[in-house]
Every structure is written in structure tokens, then in C-alpha cells.
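Please find one structure pasted underneath; my questions will follow.
Removed: one protein chain of the complex. Kept in place: all other protein chains.
Let's turn to subunit A:
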Amino acid sequence: MAQSYVKKDDDRDDEVEYSPFMGIEKGAVLQEARVFNDPQLDARRCSQVITKLLYLLNQGETFTKVEATEVFFSVTKLFQSRDLGLRRMVYLIIKELSPSADEVIIVTSSLMKDMNSKTDMYRANAIRVLCRITDGTLLTQIERYLKQAVVDKNPVVASAALVSGIHLLQTNPEIVKRWSNEVQEAVQSRAALVQFHALALLHQIRQNDRLAVSKLVTSLTRGNVRSPLAQCLLIRYTSQVIRESGNNTQSGERPFYDYLESCLRHKSEMVIFEAAKAITDLNGVTSRELTPAITVLQLFLSSSKPVLRFAAVRTLNKVAMTHPMAVTNCNIDMESLISDQNRSIATLAITTLLKTGNESSVDRLMKQITNFMSDIADEFKIVVVEAIRSLCLKFPLKYRSLMNFLSNILREEGGFDYKKAIVDSIVILIRDIPDAKESGLLHLCEFIEDCEFTYLSTQILHFLGIEGPKTLDPSKYIRYIYNRVHLENATVRASAVSTLAKFGASVDALKPRIFVLLRRCLFDSDDEVRDRATLYLSTLGGDIETDIDVRDFLFGSLDTPLVNLETSLKNYEPSEEAFDINLVPKEVKSQPLADKKAAGKKPTGLGAPPTGPASTVDSYERLLLSIPEFANFGKLFKSSAAVELTEAETEYAVNVVKHIFDTHVVFQYNCINTIPEQLLEDVIVIVDASEAEEFSQVFSKPLRSLPYDSPGQTFVAFEKPDGSPATGKFSNILKFIVKEVDPTSGEAEDDGVEDEYQLEDLEVVAADYILKVPVSNFRNAWESLGPDCERVDEYGLGPRESLSEAVNTVINLLGMQPCEGTEVVPPNSRSHTCLLSGVFIGDVKVLVRLSFGLDGAKDVAMKLAVRSDDETVSDAIHEIVASG
């Protein structure tokens, strides 16, 4: 074999000449198809011509309607020939030509004759062809034959009828449903694939009848299903039944689990894997249920077949997201996969390990990855970098080795996306882990010494300008930055000049030296660099007291959204009046929509990237800061998720986000006008706070104009007692002026009518004052808070549907972060302990230990233990529960 392969490479040119389809042309082949009309049919020749036609179709050639009809008609003549091979090719080309209804009639009688032939091959194929091309009317004529074929003793014929039935069920369900009895009989067939096809059809016929499906599954799981494929199907149906039976069987074993587990010992790997996958997908699967499935998947990990290894590691990777502890047993096998030839397997193994690994294994793992990184493609490297980033945020103490790893790979070869992923990761680590700041900044400095990407250099220089001056010894960064002024292109040089100026502005001690450096930049060859240097020199050199505005403009962040600035500049017409940046609107348009889209997008592909740090809060904060009236409210404590205040598909869609400050609450109403013929102006929400006594309205900001389908925001602010978790109910009415819009010109009329629109009520609840903040080790955190401010009490929750329902209710009431997976209640438990952590308004850390017990019938009792730094906060938590 190897020999002939080598030989072929040698005379490849000859081989190309050898193709029977060399120089083939549609027109010529269509001409050739005339042989179909010969009175004396040459079966061999006809077969060859059909093959050529099929070749053309296969290569993406298309026939015009006329051509297709012509070929079809001449092909029908070939039914005269009794040549088996030719008949097969005729069947094939009829399916490919997909004739129209009036053409189908021509072949119907021929095909029906074949359906009743003694030759099994004719019958099977004629059924498949006829069912593929037929429409409903014809079907009633042949239904009788099809029914018979379903129980035909030849398995090929039976399968052909059953598979055709599955296809026909989509278009003619009422006919296929009448075959129920025959199909049921076929399920008992001794032929493996007939059983598979019959089971698939029977399930589809009954799929809307839950009870029937459940019965089917019950009887078959006890019985004897021979074919592995049918067994896989049965496993899928069983999981569906389990899913639909839902949580109403909290007591007793999960139904059918035993069956799934027994499939793990099946002799076919396909079935074993299907069962293992089904078990890992079970709703609220327990670790006891998982164990046997994990064990077989672990065996697959060391298989010699890549497909098996891939299937197993992919499933385990998914399990690791929800049950990392269950997968740790496989870690050793997983590590040997890091060097797998198949890079998909290697990457899945790595990311699984990063999820399951504990703090102590991080160093070893990093060593392994270092060896592995050099020979994988960039796209996989990015997956690894993202996994490292989330690992580092999980184990902040390990930042040193992880940061070293990142800086090492930053020095190696790599494309832009890869380098950007690394730089982004380092930036995030610097921001979130204070200890990592100094070393991270130095790594970035070293990177720009030899960075080929202008974009990354400028980004890093900008970041240095912000973070560098805040470090203990800002002077050590100056050298790196000034080197850029000598060695780089104009864009980077300009960026470096700005960074230098920022150091000069922030660190007085450095100012004289920065002046010297900036003066040297005045002789740069590039305009932009010289301009910047000149500007900064004059700004920095001026009197600080008087030039505070200029400094703010240069070094403060731009509080005007760039999009708005761009539109305003485009609309500005040169005139006597200078452009005034203060007139540019500062509200960010359509921002929540974009956020929603990003959040809704399911991460796909290999090892879904971890979601970055909450950017929604950042953008809300920026949005609120842009409104001067809110500036003195202090730091934003929490923004709630958006609560819809209108039904879906109404004229105006409004939702609200609650922003909590220490002494204020701001409601941000996001409004969308869904009527193209209307323009709304002076939109405001009138809030009635009579059921929220502790709140008093201080300010409301109307929305000047709300055109069709472009989201806008209006705000209402309330004052509330400092630090108290005041709650209340607010009723809302949307008030506005409606102006008709001419749909053709898009112009609004001058006169509007005042109108109101009733919105749903809105509540501020206790959970709004608590931030979900996870702790990595609950026990340590609990011990370190100590018993000084501990408050313990017991509550009766009354009769509840189930223990897990009670647990969820309390978690939602408190709005705290469940720790260590304790929000999941194992089925059949009579008691459960749930651990919660969070931060209470006023930045007080709170930990909660909830112990639930089920007594007698359905009565749930709960013991609530709260620890925090402040006993009033501990009491407040109890109040929330007592009144909730």
C-alpha cells in the first residue's frame, strides 16, 4: 500500500489525465443522454451517462428547469431495461432531479410495479424513491403497500418503508399515524436496524402523547433491544421522560436511573457513551449518580481511538463546569492527554484540568502547559490564556506563577489576537489583584520594548499612564516610555509623549525631568508628536491653580461618549459660532441593548471563554456619572438586573434598573417606542411612592425625545435613610407628549398631545442592598469573622413544596451568593445546609449559614446563623428573613 502511494505521487500528472471525467461538459453530457431514447438500450452505456450526470450535479453544476425535465423524461424510458445495475442508477438520478408533481405521475406506475416486484432490492428502492418524490394525494394509493412493507420479512424492505415513514410524517402525519400497529410489530423485529428505524418512527408518531411515550420507554427498558443504535435512541427517549417527569418525584429513586446505569455495562461503546452522556446531563445530578458515568468516561480517556478520547474529554469538560469535584479523579488520565496529537483533545484536557485543579496543583500544571504551548496553534493558545486568567482570579495567591507564565508566553512568537489575549489578561490581573500590579506593569514595559503591534503598544502606554504614577516608584517606568520616543513609529511616539505628560502631571517630583524629555520631543519629525509635546509643555508649565480646567480636559477621562461626539461633529456646520463640546448629549444611547445581546450569546466551540468581569456595572456607573445631578450620590453600590414593567409586544416597552447608593436610590427607566408613526417627547415616569414611606423623591430627569425603535432613558432619584435597607412599593405612570410622524418623510408634526401609559409596579426589596460576592473558602471566611457579631435564630417556614424550593426561596429573598454548590439539594434529603456570602450596603461582608430540616409532612424548619463585622447588619439579615 505504502509503495503504491509513493508511486502515485511520482506520476501524478498521468493520474490527472486518467480521470474518466476529464474535460467533462454539461452540454455534451446532455447530448449523450439521448442514448436513453434508443430502441435498443445499451444498459452499460446508459449507466455511464447517468454516472456522468450525477458527477456534474455532485460538482455543484445545476440543470435548468428545461434540462432537468428533459433528462427526467428520457430517464423514465429506462424502466424498460431489466438490468439491475442500471435500475439502481435510475433510482438515484430520479431522487437527485427531484421532479415536480406533474412529472412524478409519469414514473409512478413504474415505481409501483417495482414496489410489488419479487426482487427485494427493487421493492426497497422503489419505496424510498416514491416516498421521496411523492405528494399526499398519491400516498393514499400506495399506503396499503407501505403498510405491508413495514412488516416485510426482508429487513431491507422493512427499513426502507420505516425510514420513508419517518420522512413522510413531517408532511403527511395523518397517513403515517395509521401504521401504528405495523410499526409496533416491527419494533419486535429480530433485524437490528429494523428495530432501530421502527423505534424512531413509533416515537415520532407518539411524541405528543407523553403517557404513551412513557409506557413505550417503560416496556422497552425492561425488554430486549438488540441494535446499539436502537439502544441509543431508547436512552435519549428515557432521558426525555426523566426530564419531563421533572421534580415532582422528590421522594424515591430517580425513575429509570437504573436502566441508564445498566447501559454503562453494554458491550457497544456507542451505547456506553450515550448512557454516560445522558447521566451527566440529568437535571440536578448528584455526585452519587455521576460516579459510575465518570468511571466509564475515565476508561475512554486512555483509549487508542481519538474519537473516543475526544468524546470523553468533551463530556468531562462540561461536567467540570458544574461538578468540578466529580472529575478530579480523572486528573491523571487528563494530564496525559495534554500532549495528545489531536489538539482539540489536548485543549479540552487542559481547560478541564484548570477547572478541576486545586490551588496546590497549579504550579505543576503550569509547568506542563509551558512544554505544551510551543507547538499548538494560536486559537488554542487563546483558549488556554483565557483559562489561566480565570484560574488566577480564582486563586489570587497564585498570581506570581501565573503572571510569570503569561509574561513568558508574551515574549514568544504569536499573532495579534493571541498577544492581545495575553495583554488583556495581564491588564485584568493588574486591576483585580493589587499585589500583581508592580510585576505586571514591568512585564508590559518589557513587552513594548519589542512589540510589533502598534495597537498593543499604544494601549499599553495609555494603561501605563494611568497605573504607573500610582505605584511606589513611578520613575522606573520613565525609561521604558522614553525609549519608545526614540525607537518607534509616529503613532507610538505620540502615545508615549502623552504618557510622559501624565506622569509629569501626577508626580510632582518627576516634573522637572519630564520637562527635559518633553522638550526633546519638540524636534520630532512628526507633527502630531511635536504638537502634543508643545501642548503638554505649556499645560504643565502653567500655574496649577488657574489652569485646573485645562488639566481636567487633558488628563481627566472624556465624559462625552465618542459616538455622540462623532455625530455632533458631523452635524456641525462651519459658522460664526464655534463648536461647543458641552452641547454634545452625554446619555449613552442603546447601551443596554448591546449588553443584552452580548450576554445572550451562548459561548460556543471549544472551552467556552470565561465571562469577563462584570462590565455592565462599569457601564452603568459611567452612565450615571455622566448625569451631574447624581454626581454627589457617592459610589454606586449595586445595580439590579432589568425588571420589565410592560408586557412583551406592547406599544411602549419599558424596563427599569434599580441603582442603589448609600443614601439614594435611582430608577433608570429604559424605554423603547415601538410605533413607527409616533415620536414621543418629554418622556417622564411619574412615581407614586405612597407605599414606600422611607423614600422621598429628590429629582427626576425627563427624556427629551424618544423616536421609534431607539432606546432612551429617563431617571427618577429618591433619598432614603443612610445605609438602611429600606423597602417599598412604587407605582409608575409613563407620561409623554405624542407627535404624529409622517411615515414617508419621517418628519414629526409640530403639535403633540399629552398622554399617559400605565406601567407595572416596582418594588425595592432587601436583596437589592446585598451584593453577591463569592468567597473561595467558606469555612476560613466564617472562622475569621468570628462569633462576636453572630446572630442565630430559628424560623418555621410552614409547609413547602419541597426542600429545594424552600432553599431557593430563601436564597432569592436574601439575594446572596450560594457557596460551594450548596444551593443544590440532593434528592430525598430530609435536611440540608446552605452557605451564602455577600456584601451588605455600607460594604459590610456578610456570611450566612442556613440549616434546613423537613419535619413530618412538608413543614420546613430553618436555622439561620449570620456573621458579619457589624451586628446591626446581622440583625438586618434576620429582619429580612423574618419579614420575608
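The criterion applied here is as follows: a residue touches a chain if its C-beta (ideal position, glycine included) is under 8 Å from a C-beta of that chain, and two chains touch if they have at least 3 such contacts; residues count from 1.
Just so we're on the same page, contacts and distances are computed from a predicted model.
Choosing from "Methyltransferase HEMK2", "OLC1v1017421C1", "Coatomer subunit zeta" or "OLC1v1035916C1", the protein name stored in UniProt for the chain missing from the display reads "Coatomer subunit zeta".
Remark: the omitted chain is touched by one listed residue; of A:His167, A:Lys394 or A:Arg800 this is A:His167. Contact with the chain not shown here comes from a single listed residue; of A:Glu32, A:Asp83, A:Asp378 or A:Glu740, that residue is A:Asp83. For the options A:Tyr55, A:Tyr257 or A:Phe515, the residue in contact with the chain missing from this view is A:Tyr55. Taking the complete complex into account, A:Asn342 is the one of A:Thr69, A:Gln148 or A:Asn342 that touches the chain left out.
Between the chain not shown and the residues A:Thr64, A:Ser304, A:Ser360 or A:Asn632, the one that touches is A:Ser304.
Residue-level contact of subunit A with the missing chain is found at 1, 4-5, 8, 15, 18-21, 43-44, 47, 50-51, 54-55, 58-60, 62, 82-85, 87-89, 92, 95, 118-119, 121, 128, 132, 156, 159-160, 163-164, 166-167, 170, 193, 196-197, 200, 203-204, 229, 232-233, 236-237, 240, 269-270, 273-274, 277, 304-308, 310-311, 314, 341-342, 344, 604-606.
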